[in-house]
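I'd like to ask some things about the structure below.
The complex appears here minus one protein chain, its other protein chains still in place.
Right, chain A next:
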């Protein structure tokens, strides 16, 4: 049998959805090259640059007062913004999917707004609204509650920018699941609150987890909006991304990249966490999805 007949035979038995070998190799090649250039190369560079002068220099650069303050601040902001957005996201998704009302489409668009507005513009809006020159801001500053150039402003900016993540993950899942299970729980005598905890929440937990993890990664990394509202006060309002920029501009590249590597590692840990949870509950997940 010659190569030509083999080739035609393979053609003849190809499944309808299968692509020609050449096309398949090309597509896989493009995907791998894209991943290598856009994802793996930058990751490798960040860690390589951080470790250029050895482990000791990298760890030392993270140990000083300002760096520790930046790490602590970022973790604090994330710890406030993520639960807040998880709660907002659940409430918004619940409201949108379980009730019929006018202006629903408008509300969904509104939830997406933070994705389409530039973070810098969002930051400026917060400065205009709560800055010392505005009526609200002036009153708050006078009473010892400054928002802008202080932690509350950074929290607000972070919450705004990461607002859509949880809601957007939940809305399609909750629309697909409909209201029947909740109605069933109510007819069985459960209160609305009990129904939420025992039926609604377990049904959306994977989407909620995924949305929360994305939200966490984004909250830790937020730069634009925070840069505007924070005032970049070293040791006080400089988060990790802000500190990275400042160090980089000062040609302290080992310190900048060490901080960047740590930030990347934190994001990778959230993704690892998600994968681990998925592996651990794989059979349960499969049972639910086959429905």
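In the analysis below, a contact is a pair of C-beta atoms (placed from the backbone, for glycine too) under 8 Å apart; a residue touches a chain by one contact, two chains touch by 3 or more; residues count from 1.
Assume contacts and distances are computed from a predicted model.
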| item | value |
| --- | --- |
| Protein name, per the UniProt record, of whichever chain is missing from view ("Insulinase family protein", "Sulfate ABC transporter ATP-binding protein", "Amidohydrolase" or "Electron transfer flavoprotein subunit beta") | "Sulfate ABC transporter ATP-binding protein" |
| Touching the absent chain when the full complex is considered, from A:68, A:98 or A:194 | A:194 |
| Among A:112, A:183 or A:278, the residue in touch with the chain that has been omitted | A:183 |
| Of A:69, A:134, A:203 or A:270, the residue in touch with the unshown chain | A:203 |
| Residues from chain A at the interface with the omitted partner, ascending | 180-181, 183-191, 194, 198-199, 202-203, 284, 287-288, 290-291 |
